[in-house]
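Dropping the structure in here first, questions after.
Only one protein chain is missing from this complex, and each of the others stays in its spot.
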Amino acid sequence: MSKSFEPKYSDYAARVRESLRNQPFMASMLGATATRIEPGLVEISLPTTGDMLQPAGHVHGIVASAVGDSAAGYAAQTLLPDSFDVVTVEYKINYLAPGVGDTIVALGNVIRPGRTLSVCTADIYAEVENERTLFAHLATTMMIVRSG
Amino acid sequence: MSKSFEPKYSDYAARVRESLRNQPFMASMLGATATRIEPGLVEISLPTTGDMLQPAGHVHGIVASAVGDSAAGYAAQTLLPDSFDVVTVEYKINYLAPGVGDTIVALGNVIRPGRTLSVCTADIYAEVENERTLFAHLATTMMIVRSG
Amino acid sequence: MSKSFEPKYSDYAARVRESLRNQPFMASMLGATATRIEPGLVEISLPTTGDMLQPAGHVHGIVASAVGDSAAGYAAQTLLPDSFDVVTVEYKINYLAPGVGDTIVALGNVIRPGRTLSVCTADIYAEVENERTLFAHLATTMMIVRSG
Partner (left out) sequence: MSKSFEPKYSDYAARVRESLRNQPFMASMLGATATRIEPGLVEISLPTTGDMLQPAGHVHGIVASAVGDSAAGYAAQTLLPDSFDVVTVEYKINYLAPGVGDTIVALGNVIRPGRTLSVCTADIYAEVENERTLFAHLATTMMIVRSG
């Protein structure tokens, strides 16, 4: 998990930001932004809004899936050559605790980059005044495809 | 999958509808409604909107997770006594094809009801003019908890 | 699940049987055989032995994984041209009940055949005097590779 990866495309960070901006579901509906981008590691954050809350006051679990899947996918994308992209083949998410926080943050890591498939994980945190509580864990397979 | 289940609470269908209305993430943001409610089986549908589309024109995969998780959880809930509810422990989703359609529909089934945990699956379809294409499969563990 | 698939290699059943015989882990250690082979559907069975039992008397869960993964993988293989094979990318298994029986049987189904990846499920049963109890459900991604 602490391996260092060599990017194959120097502008990998700009590519992540642009791709995320072009996903209205993540960027507009959920308000997600990339808050950290390194080779093989991407952090996606979003501010919790009232619409995301369950009656009991914690964040709907699907919000954790959304940031986790996104962070993991972009982590894989940072290692790809130009003109390649990823699509999610599958993921599993385990919920560890109710998500209570102002901000939801997912830290995605590549654990195995590949030419056809990359395997990634994401840890998803709920943050209150910079205190992070791990509340979900996601593991996923991403398929590498030629861009658009 | 074609087993017949006996509900423990006669008003299970009203309970599903009310619970779904109280989830702003599903009901308001995504526009999801319950389109079929039977003991051990719930169908959740939503109309595709522009905000849900990826640049390539198909529905963001997380929308499939959202309706699938919801359909599976409510399927489990139909078999519970009054004053019990479910929370998602984990789910895995496999994406089978790009989701292209006016409507996204998830059919959730209980495959094993339990007192502590219930195991459910959901098949998620993209629908164009009443033609449904299976585009994702979800399997999940739900934990049974006292309401409120 | 009741779709009909067209095999691309007429001798798909013999290929499954031969491949299974060449897996000592499945064939010799666990005693698994293919008890039903159709396009997109394979059943793998094994007789329960004392070595497979947990102290409480039920079958070790990994035995269910082994037959389930195998049935799912061979189900995918039935639809491949000659000289192609599958490797497991990932699977998830949900245990539904303790497995108690003389025979463990997994019924594997292709839910989405593909050129690069196939998605399959398997239902795993414990059988006592021809009465089958579903005790585990598996969903998996298989990658298609050139043989040998």
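Chains here go by letter, A, B and C, matching the order in which they are written, and residues are numbered from 1 within each.
Keep in mind that, in the parts below, a contact is a pair of C-beta atoms (placed from the backbone, for glycine too) under 8 Å apart; a residue touches a chain by one contact, two chains touch by 3 or more.
Here the structure is a predicted model, which is why all the values come from computation and not from measurement.
S.K.: Among C:52, C:79 or C:119, which one touches the chain that has been omitted from the display?
M.R.: Missing-chain contact among the listed residues: C:52.
S.K.: Touch as defined at the start, partner being the missing chain; which of B:10, B:116 or B:130 qualifies?
M.R.: Reading the full complex, the residue touching the unseen chain is B:116.
S.K.: Kindly note down the residues of chain C that lie in touch with the hidden chain.
M.R.: Chain C touches the missing chain through residues 22-26, 28-29, 50-56, 60-63, 65-66, 69, 87-95, 148.
S.K.: To test your reading of the contact rule: which positions on chain B touch the chain that is missing from view?
M.R.: Touching the chain left out of view, chain B contributes residues 89-90, 92, 116-117, 141, 143.
S.K.: State which residues belonging to chain A touch the missing partner chain.
M.R.: Residues of chain A in touch with the missing chain: 92, 94, 96-97, 111-112, 119, 121, 134, 137, 139, 141.
In this section, only the chains that are shown with their structure count from here on.
S.K.: Of the chains shown, whose Cα mean is nearest the mean of all protein Cα atoms?
M.R.: So the chain sitting closest to the middle is B.
S.K.: Most C-beta contact pairs, which chains?
M.R.: Highest contact count among chain pairs: A-B.
S.K.: Determine whether chain A and chain B, two copies of the same sequence, contact each other through the same residue numbers or different ones, counting it as same when over half of the numbers at the interface appear on both sides.
M.R.: On the two sides of the chain B and chain A interface, the residue numbers are mostly the same, over half being shared.
S.K.: Round to the nearest whole Å and give the separation of the Cα centres of chain B and chain C.
M.R.: 28
S.K.: Where in chain C do residues touch two or more of the other chains?
M.R.: Answer for chain C, listing residues that touch two or more other chains: 92, 119, 141.
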